[in-house]
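Note that one protein chain of the assembly has been removed; the remaining protein chains are unaltered in position.
As written, the chains take the letters A and B, and residue 1 is the first residue of each chain.
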Amino acid sequence: MWSVLPTVQTAVIDEPHARFQKNSPVLAEWTFCGVECVLTTGVVAYDVDMTGHDDRFDIVTLVVRAREGDIDAFESLVDRYETKLLRFCLRTLGGRQDAEDVVQDTLVQAWKSMNTLSEPAAFGTWIYRLASNKCTDMLRRRMARPSDAQDPDDMRIHADNRVSVEKSVEARTALEHFSEVLQTLSSQQRVTWVLHQMEGLSYAEVATTLGVSEGSVRGRIHRARAALVEGMEGWT
Amino acid sequence: MNEHVAGSGAEPDPADAHPESDAALRGVIDDYMSTFEPEPEDTAGLRERILRLVRDDLYRGPSTHLQTGRGNPFSISTASVRSIVRIAVDSVDGIRARSVDVEPAGDPEGSAATVALTVAMRAGIPFAATAEVIRGSVAAAVLAELGIPAVRIDINAEDVYVD
Partner (left out) sequence: MLRMCTLTDQSEANGLNPTGNGLPRTNGAGAEGRGEEIAESVRVADSVTSVAGVRALAPGLRDLVATAAAKVLRRSGDEPVGVDVSRSRDSVKVRIDAHLDDTRSVAEVVDEIFSVIAADLSGEAAEADGRLDIDLRVVSRSR
């Protein structure tokens, strides 16, 4: 025989995180076990991602579950972030093999160290920070061993396959030259510049992702931009 | 910031704009970005490698020590036990399981289990009534799937969502 004993029911609405946007229109107000609740249009802004993956669960739910060994939840996180991370790493490192290695290391490390993530809603920032750090390390190692720099063949394979066949030889050459100039940036400048210029993060978001001040981000991007303009002089 | 946005290149910050240099580089930056745009087939093998490594790691994860009604002791991966509870919670309309903790209980230890879980609820769901539905679902699932009675089920609603 078994029984389910009555227990104290607690209804705790967490501190409404960043996802309850300030000054958002109020959809509903109600009292929930003595707690006054306000529902605004901002409440759903945090986890909507129409990329075709399993959208039943919000990011907090997926992270909490994955942290407790739910492989399906982790698989959903991989689905949401793998392509974004691969794109970021490809653009930062310029080589497929290195980019795939970094994405694999990043996501496996995320699985193993998810307990260290205190705020599940910050998973996106956290995972990009892990990837950024690994990209920085990879670029530093390359600079220490110049022969390990990006294989130009990597670039040509993508260019041949993905860029329109009508693209001129000059344009392809400019692309390859740009890639070479990009490699002259310091590892930190390159990661910072790609996050801002190519991944579309604001200065503040890049600063949060990398764990540095917004001033540092501005400085790195300014120097990166100047170096790129100088390096591309006569090509654009 | 909770989600990184797929960028097609950032707009220059007005406070730090370099319109001429940005415009000059725009074309080659766009070419570079489109060159390094992964296709879905690019990630298939990578995804499988990652999940294989994660599964191997999961098999070495923590265990929960229980025993059958006949007194035969066994341990079961804690992730498997949590999964049984999660499925039961998710089956309740408007409820999503988040954290699940299952601890051995009873006399002898492990002949029963206690369950503590947190959930997210759809806005408008009456908590008290739904909590009883969740309890019934979890108790039935633990007994049917594990073969062990759940003698206590604590539920904490920690978030509200809207569809």
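Methods note: a residue touches a chain if its C-beta (ideal position, glycine included) is under 8 Å from a C-beta of that chain, and two chains touch if they have at least 3 such contacts.
Keep in mind it's a predicted model, so treat the numbers as computed, not measured.
Enquirer: Even though one chain is hidden, which residues of subunit B still touch it in the full complex?
Expert: 58-59, 63, 68-70, 72-77, 79-80, 83-84, 143-148
FYI, only the chains that are shown with their structure count from here on.
Enquirer: Taking each chain's centre as its mean C-alpha position, how far apart are subunit A and subunit B in Å?
Expert: That pair's centroid distance is 19 Å.
Enquirer: Enumerate the contact residues on subunit B facing subunit A in the complex.
Expert: Residues 1-10, 13, 16, 18, 21-22, 24-25, 27-29, 31-38, 40, 42-43, 46-47, 49-51, 53-55, 57-58, 61, 77-79, 82-83, 86, 96-100, 112, 118, 120, 123, 127-128, 131, 135-136, 139, 143, 149-162 of subunit B touch subunit A in their complex.
Enquirer: Could you pull out which subunit A residues touch subunit B in their complex?
Expert: 1-5, 7-14, 18-19, 27-28, 32-33, 37, 39, 43-44, 46-47, 49, 56-61, 64-65, 68-71, 74-75, 78-79, 82-84, 86-87, 90-91, 94, 100, 103-104, 107-108, 111-112, 121-122, 124-125, 128, 155, 158-159, 162-163, 167, 171, 174-175, 178-179, 182, 196-205, 208-209, 218, 221-222, 225, 228-229, 232, 235-236
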